[in-house]
Structures are given as C-alpha cells and as structure tokens.
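Written out below as structure tokens is the structure these notes cover.
What you see is the complex with one protein chain gone and the rest in place.
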Amino acid sequence: MELSLKNELLASFAWYTVIVVLKMMIMSIICVMHRIRNKAFVNEEDTKAFGSSVKGKLATVTNAAVERVRRCHLNDIENIIPFVIIGFAYILTDPAVETAIFHFQLFTGSRIAHTFCYLIPIPQPSRFVFCMSGYMATLSMAFRTLAALY
Amino acid sequence: MELSLKNELLASFAWYTVIVVLKMMIMSIICVMHRIRNKAFVNEEDTKAFGSSVKGKLATVTNAAVERVRRCHLNDIENIIPFVIIGFAYILTDPAVETAIFHFQLFTGSRIAHTFCYLIPIPQPSRFVFCMSGYMATLSMAFRTLAALY
Partner (left out) sequence: MELSLKNELLASFAWYTVIVVLKMMIMSIICVMHRIRNKAFVNEEDTKAFGSSVKGKLATVTNAAVERVRRCHLNDIENIIPFVIIGFAYILTDPAVETAIFHFQLFTGSRIAHTFCYLIPIPQPSRFVFCMSGYMATLSMAFRTLAALY
C-alpha cells in the first residue's frame, strides 16, 4: 500500500479526518466566545485583562453555557481521536473501499449531528443516538481490524 | 518500509493500539452505566429524559462513582494517545522487533492493570506503579526516536 493521496482509501480517510478534527477545533472558538460574552474566565490573569461578570477582585466565574461547550469538546476528544487512530489501523487491513468510506461518513455525520444536539440543546435521546452511531462506527472498524490481524 | 500489515512491526503495533484504544472507549460505556444506575446526569435535557436521583425540577447530580470513571478516562487520554503517536514515530526508526513489541506489551498491560486499580479501587501505590510503568514505556520510545533522528 502506497503512502500517498493517490490511494483512494487514504485520501478519503484524510478528508473525513480533517473535517471532523476541524469540527472539534471549532469547539475552542465557541468556548472562548461564550467566555468573552459572559465575562466568565477561570484564570485570575484573564479576569484582570478581560473583565469579570462578578464584582470583586479577580473573581473567576463558572458559566453554564461555557461548561456545556466544554463537555461537548471533551466528548469529541473521547470519540474523535479513537476514530482517527482505529480508522488508520483499519485502512492498513486493506478493506473494501465502499465499506470503509461508509464508516467514515457515518462517523463524521454522527459527530456533526451530535454537536448540534448538544449545543442547541435538542431533547434526548437525539444526542445519545448520534453519540452511539458514531461510537458503533469506530467499534465496527476496531473489530474488523482485530479480525484481520488475528 | 512498507505500509502494510505484512510488516510484522506495524501489525503488532496496530494490534496493541486497537486493544488499548478499545479499553479507553469502554470507559464511556462504564460511565454511562454509572450515570443511569445512579440517575446522575450533568445536562438538564438528560434529567428530563432519564430522571434524577435528587428531587426538584431538572436537578443535575454529581456522583462519586461517575467522577471516578471520568478521572480514569481522562488519565487514559493523557497516556494512551501519546503512546500511539510516539509509538508510530518510533516504528519509523526501524527498531528491533522484539524490543518494540516489549514496549507495546508493557504499555498495554500497564494500562489494563491501571484501570482495574483505579475502578475497584486497589490501595495505592499499585495504581501509581502501573501508571509509571506505562509512562516509562512511552518515554523510552520517545528518547529512542529522538536519538535515531538526531
């Protein structure tokens, strides 16, 4: 197998990986926006520079909107990074291209839908369903990889 | 070096990587099980759908068992992902196969033992020892990689 984007499987995996990692990185931006809008900072040097919503010297603030974004970001880390690692191992097993791309698309779509469910928020069990479908896509790739290696 | 599972080193690394990342992913399942059993949810839309152990409208709950699993999960993220990244760089230095596999097995065994120590929990310093042995395996691969690259 060639380490090149001429390889259709590797090119497709690179595409969805960059998309889904960019989605994860956007969470940092959304978090900072909520921190600035609500003047909710967790470090004293931040409140000194950017202000605080609570009166008092260097008061740090916990804000519900900020915490929600942070939980969504952590959930991304817990799910997207395993997808990338296991997805790369899965590619090495030389899977059928259509099957592999289906896994990548299912995962990427699930995580984008999960983010909207978490941040709006949309009532449960929508977020749970999208979290599980992404999880299952990664799990399926993991078991196929182990079966090919065994 | 061939990007293929015919390469013994790459096949072995893929095997242990998938095992240890699956172990990390199981933490999500254990966490959700504890949340459901203890009706301890952190989002209001979750308590609305799945209930709350505390009376009151949409009460979110912090539960000791849930927090323990979350700490173990975060410790996995802090240690397993560096192992995967540094392990891949280490493979590129074309190390002796037995030495490399020893590193992979030491790390994987350490992290599985670490999880049992954390979740049961087993008295210290058992968890500390297994955390350090996994850490040292990654550190050893990192220094070997830097030495080969320098």
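Order of writing sets the chain letters: A and B. Residues in each chain are counted from 1.
FYI, a contact is a pair of C-beta atoms (placed from the backbone, for glycine too) under 8 Å apart; a residue touches a chain by one contact, two chains touch by 3 or more.
Treat the numbers as computed from the prediction; the structure is a model and nothing was measured.
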> Considering the whole complex, which of B:3, B:22, B:61 or B:112 touches the chain not shown?
Replying inline: B:3
> Out of A:77, A:112 or A:129, which is the one that touches the chain we can't see?
Replying inline: A:77
>> Touch as defined at the start, partner being the missing chain; which of A:17, A:52 or A:75 qualifies?
In response: A:17
>> Under the stated touch rule, tell me which residues of subunit A contact the chain that is not displayed.
In response: 2-5, 10-11, 14-15, 17-19, 21-22, 24-25, 27-28, 42-43, 45-46, 48-50, 73, 77, 81, 84
> Going by the touch rule given at the top, which residues of subunit B touch the chain that is not shown?
Replying inline: 1-3, 68, 71, 77-79, 81-82, 85-86, 89, 92-94, 121-125, 127, 135, 138-139, 142, 145-146, 148-149
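FYI, only the chains that are shown with their structure count from here on.
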> So, what's the distance in Å between the C-alpha centres of subunit B and subunit A?
Replying inline: 17
